[in-house]
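Then we have chain A:
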Amino acid sequence: EDVKLVLWSLDRDIQPAPNLIKEFNAQNNGIQIEYRQLQFDDVVSEAMRAYSTGKAPDIIAIDNPNHAMFASRKAFLDLTDMIQQSKVIKPENYFPGPLKSATWDNKYYGVPKATNTIALYYNKDLFKAAGLDPEKPPQTWTDLVATAKKLTNPSKNIYGITFSAKANEEGTFQFLPWAQMGGATYKSINSEGAVNALTVWKQMLDEKLASPDTLTRSQWDSTATFNAGNAAMAISGPWEIDRMLSDAKFQWGTALLPVPGEGAQRSSAMGDFNWAIFSSTKHPKEAFKALEFFASKDATMYKNFGQLPARSDLPVPPTGNALKDSALATFVEQLKYAQPRGPSPEWPKISKAIQDAIQAALTGQMAPKAALDQAAAKIKSIDG
Partner candidate 1 sequence: MTHQIELSAVNKYYGAYHALKDIDLSIRKGSFVALVGPSGCGKSTLLRSLAGLETISSGDLVIAGKRMNGVPPRKRDLAMVFQSYALYPHMTVEQNLTYSLKINGVRKAERQRAAADVAAITGLSNLLHRYPRELSGGQRQRVAMSRAIIRNPQAFLFDEPLSNLDAALRVHMRKEIRALHDRLGATSVYVTHDQVEAMTMADHVVVMRNGIIEQQGKPLDLYDRPANRFVAGFIGSPAMNFIPARATPDGRALVLDLAEPQTVDLGCPLPAGRALIVGIRPEHLTLAAADAVGFKVDVATVETTGAATFITTATAPEIVVALNGRSVVAAGETIRLTFAVSNVHLFDAATEQSLK
Partner candidate 2 sequence: MKRVFSSVTDGRGFDLVLVGVPFTFLLALAGLPLLYNILMSFQEVDMFSLASVIRPFVGFKNYVDLFTEPETISILKNTVIFVVGSIAGQFLVGFSLALFFWINFPGASWLRGLFLVSWVMPGLVVGAIWNWILSGDFGVLNFLLQQTGLVNGNIFWRSDPNFSLWAVILANIWLGTSFNMILLATGLAAIPADLYEAAEMDGANAWQRFWTITLPMMRSTIGAIIALGLIFTLQQFDLFAAITDGGPNNSSNVAQYWAWDLSFRQYDFGKGATISVIMTVFVMFAATVYVRSTRHEVRG
């Protein structure tokens, strides 16, 4: 009788989980995995509901900022020992950012599944049209603002830049790198660097270098305006590459996120999911075996599914498309500076405080400093 495992993730048919499971099941090694696809918004609540009614799956793919919430409550299985003995999963092979997101209290409660981050896309044709050097994307914040100003052309419906400051996790995801480059962390969100970062954002909106709809538009929709030629630069992640290749009718390039000033420390947000095993599983060993199998496939992750493995030991293989390869190179470089959000079990609330501050400042209802002060106070009370 085969051991039956249940695995939940939000991967669709062209994404890793269902395909890896197919392969895994085909091995016939006495373990069969059953797959259920979830929606992004539902992963946590479904998992919670299932866990509290004793119907949790064995394995789940969880968004990295939410990992700590489960780990801190011991809802996930502590994998430290198993990882130590594993021949496949070795902590030192992973980028530190992703690994940190799966860590709580110095123990490993999961394994990074894939990773991503954000960088700058820019429209080379528009650069040329504005008399800018298409091979010299902006390097610093001032540079960025100045470039955006030059690119902005209301008569042609072109904004200098597009990004997302939406009142949800995406807003935090986009803003946090800026704050971190300014030397802040979520615990010191009102430090000067963060205030500067927010001030720059505010400037871009106030001067209409970015569309006012930045406040309510997701990253995906924002970048669509870039693809449609209505924004000259976009800040977004590698998930855009394929769509851009097909939709963008112009030359484009990528660059690392600009920094506050020449030579300042780089930083970046870190996205994507981690694998975790629920502590309620009846088959921890078998479940870990599955994780090992998935990790063993990290090398083909990019080739097969277009996702970046969270591994520093694996090179991203060339795809044959020069544009794509160069974009990927940018993201792999950017990943080196990627930091997890949190980790904190209260991350959603912390994130909400940050979003509120961003929105309050960008709509002009509070000064950036005051808004971030308020957020800091809130985060303090949440984080204890």
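Candidate selection criterion: all candidates are chains of the complex that A comes from, given by their letters.
The rule we apply is simple: a residue touches a chain if its C-beta (ideal position, glycine included) is under 8 Å from a C-beta of that chain, and two chains touch if they have at least 3 such contacts; residues count from 1.
These numbers were taken from a predicted model, which means no experiment stands behind them.
Set chain A beside the options 1 or 2, and in this complex the one it touches turns out to be 2. Across the complex, candidate 2 is touched by residues 41, 44-45, 48-49, 51-54, 69-70, 73, 75, 157, 159, 166-169, 211-217, 221, 225, 228, 230, 348-349, 352, 356, 359-360, 362-363, 365 of chain A.
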